[in-house]
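Got a structure for you, questions after.
Every protein chain but one is kept in place in this view of the complex.
Chain naming follows the written order as A and B, and within any one chain the residues start at number 1.
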Amino acid sequence: MLPLTPTLFATLFLTGAGYFVAKGKANRLTGRLASLPHQYGLNAALSAILPAFGLMVLWLLADRIAARYEISLFRPENANVFPIAISVVAGLFVGVAINNVKPDYNARTAAERWIRGALITASSIAILTTVGIVFSMLRESFAFFAQYDAAKFFFSTEWSPNFRGDSALGILPLLWGTLYISFIALVFSVPIGLFAAIYLSEYAGPKARAIVKPAIEVLAGIPTIVYGLFALITVGPLLRDAIASPLGLGDSASSVMTAGLVMGIMLIPFVSSLSDDIISAVPQSLRDGSLGLGATKSETIRQVVLPAALPGVVGAILLAASRAIGETMIVVLGAGAAARLSMNPFEAMTTVTVKIVSQLTGDTDFNSPETLVAFALGMTLFVLTLGLNVFALFIVRKYQEQYE
Amino acid sequence: MTDQTQNLGRSLLETDARTRKRNAAEARFKAFGVAAIAVALLALVVLLTSVVYNGASAFKQTYFELDIELPEAKLDKSGTRDLEVMKKVTTIGYAPILTAALEAAIEKAGIETTLDKKAIGGLISKEAAATVRNAVLANPEIVGTTQSFSILAEGRIDGYFKGRVTLESAALDSNTSPEALMLAQALADAGYADTKFNWAFLTAPDASDQRPEAAGLGVAILGSAYMMIVVLVLALPIGVAASVYLEEFAPKNRWTDLIEVNISNLAAVPSIVFGILGLAIFINFAQLNQSSPLVGGLVLTLMTLPTIIISTRAALKAVPPSIRDAALGVGASKMQSVFHHVLPLAAPGILTGTIIGLAQALGETAPLLLIGMVAFVRDYPAAYTPEAGLFGEASTALPVQVFNWTQRADPGFVERASGAIITLLVFLLIMNAIAIYLRRRFERRW
Partner (left out) sequence: MNDMRLMERAVDMNETKIAAKGVQVYYGATHAIKDVSIDVPARTVTAFIGPSGCGKSTFLRCLNRMNDTIDICRVEGDIRLDGEDIYDKRVDPVQLRAKVGMVFQKPNPFPKSIYDNVAYGPRIHGLAKSKADLDEIVERALRRGAIWDEVKDRLHAPGTGLSGGQQQRLCIARAVATEPEVLLMDEPCSALDPIATAQVEELIDELRAQYSVVIVTHSMQQAARVSQKTAFFHLGHLVEFGETGQIFTNPRDPRTESYISGRIG
């Protein structure tokens, strides 16, 4: 590990020193200055801290990559090069900035150039994150497919990992569980969310809306672990004792129905707030037109407002579906761990996310296919949800443009 | 002409059959809406009730109030009060002393019991011996005297006083017996057992599988707090910088478009994918410590950034252009107009969005599982150590602790998990209340 702490302190010292030295020098200058004294200071400070941080990050990356290939330049005994080199670079930049403290030098624009660079870097982190996600998953997925047949992974209906080797790692039963649970969650949440949104935007008075809307949104603020626990200790046993056992459909508290139902509750506010936005975007003139012809409110909603809002609502449902597919804690605690291809919703089944968690949290050899499969599962999940999101956002945006 | 006469001459005062039917459909439709809202609110109420019902008892705990004789012969044979010597007496050596104290109390209260010594000792938590041992090691002078202690009762005895364990269920349980419960009841009647507010639940570290009565959230709360610091320190400046660039400076080009699309997509990437990213990049590649709040904080930062960026941009958008024009008009640079005028005006909105992002991060579980925060940690993590670096010591987090407890066999942990959820929800409630307060207090309408 590189000596980060001393490097940080050295950088901060140079930053502070640069500010005060440059500002002091500017104060002593006579004549009309192109910038205010503190702007000279700011320029010097930024000249120290920004290149130093940039270099630190680059060096850390290089160090890690070098460590992988055991390159000698970065051996531990050379670790002291790190703080020294960075201090020297930062010092050089500060020196230039202090040297530049002259009446005709515009320190403000120089400082603003540094700031602009920092802003651009910050905004690029979103792209770096995506690159990081794709890169990390692709790398390990390739490692997995080098050890395990891709066709078997995508088309086999058997999932039985065996940590002594010779595992069957077919994704289909996991996908089935994921889609089945998401389907039940949507069947439950879409009508409720949609009707709640319709009622709130078209019927409810301002007082009722002021109370009900935040109350429903509370559901959205509750962490998924809470829903998971709810599924585990309340909904699961209740469904088993009240429905599954008496009807002879199964005797497991964890089931597709348990996870689907609880996930449905989680999605209600998601569907309702998105639908609310979309329904509100339908122009009032359409409602007036319909009411003016003698249509009732419900006829107006069903035959004019909803058809007009349909693309947006479809987009909202797709976003909800993407969220259901990627949800983890509810299924970890509510769905079960057995990979199974079955139609019975009261049986325990498992999902892609559950298996990512279970394959990566055991004490296993990181380079075995049983562990690496988690990355292939993650990649599949990422592609699936990304596809849904992009498509849904595209639809929603198209829809919103229509009424702008 | 038939159609035309249909409307003519019909009085408005009487509702025709078709309109009645249509109005019935209207009423049905409206009822669906009310029913949908009722279901949603009912779900909320049932969810919260279930958690509170199962978890409220975690905040109370049953203790035995005992006068414990601390015999020198057993605890400090050398009589030197030398800590190194005294440390050699393990908790196993302390257990009989506790049992003896409880027996003495039973005798003093005149309670008849058929239980043997081992079963009587079983009423006391295995954690209690450690409590007394720590007290002795902290203050060796008390050896040889009799001290009064509050010591933890065993989980099932505690469960009995909370109504979770009954005489019937105890009869089927190999870990306890109806006689033990009756004895505990008699001791409580005689004033030797008491149920008190459980501060230890919020401060103590986790405990092993057999000791749900001793398990606490101390380490988890500390770990979560460390992570929130990391998220706040990283996500707020980066998020604000990115938003300022995108909202105020970015030219309309492909790169900007790419960033925009990326941010909106990252906001919808499943959280577990960020866990995979953290495992692959921060732990495997960058070799940061597994289970450390630093890695957890970094992962949560990346997850929270889109939320903060989206709300910050909304706050910046809400500042009217006239403010910018005014600043530019008196000769400020674009940068100055943004940092001196626009940002301060947008600050309340940015803060509100940040708090909401933090609240989201606080409740997030899935990615933390993958970076090893499920580990069993009993030592309070230090914020900085030279070996582990900043926030580098193994820790756990509030929501992960909940998950951890759900995986334990002892039913006492169900209560603990629900109690931890209540704690988590209280934290979230406070954060959201602050956000709402800020919004109300500083909300400006232009």
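In this section, a residue touches a chain if its C-beta (ideal position, glycine included) is under 8 Å from a C-beta of that chain, and two chains touch if they have at least 3 such contacts.
As the structure is a computational prediction, the values presented were derived from the model and not from experiment.
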Where A:Ala66, A:Ile127, A:Ala143 or A:Leu291 are the choices, the one touching the absent chain is A:Leu291
Which one, A:Ile86, A:Val101, A:Val190 or A:Ala308, makes contact with the chain that was left out?
A:Ala308
Among B:Asn23, B:Thr49, B:Gln287 or B:Ser322, contact with the omitted chain is made only by B:Asn23
Logged for chain B, residues touching the omitted partner chain are 3-4, 6-8, 11-16, 18-19, 22-23
Using the document's contact rule, name the residues of chain A that touch the chain not shown here.
205-206, 283, 285-296, 299, 303-304, 307-308
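In this section, only the chains that are shown with their structure count from here on.
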How many angstrom lie between the CA centroids of chain A and chain B, rounded to a whole number?
21
Per the touch rule, the chain A residues reaching chain B in their complex are 1, 4-5, 60, 64, 67, 108-109, 112, 115-116, 118-120, 122-127, 129-130, 132-133, 136-137, 139-140, 191-196, 198-200, 203, 212, 215-216, 218-219, 221-230, 232-234, 265, 268-269, 272, 296-299, 301-302, 319, 322-323, 325-329, 332-333, 353, 356-357, 360-361, 366, 374-375, 378, 381-382, 385-386, 389-390, 393
Residue ranges of chain B touching chain A (in the complex, touch as defined)
22-23, 25-26, 28-30, 32-37, 39-41, 43-44, 46-47, 50-51, 54, 237-239, 241-242, 244-246, 249-250, 258-259, 262-266, 268-277, 279-281, 284-287, 302, 305-306, 309, 333, 335, 359, 362-366, 369-370, 372, 374, 389-390, 399, 402-403, 406, 414, 417-418, 421, 424-425, 428, 432
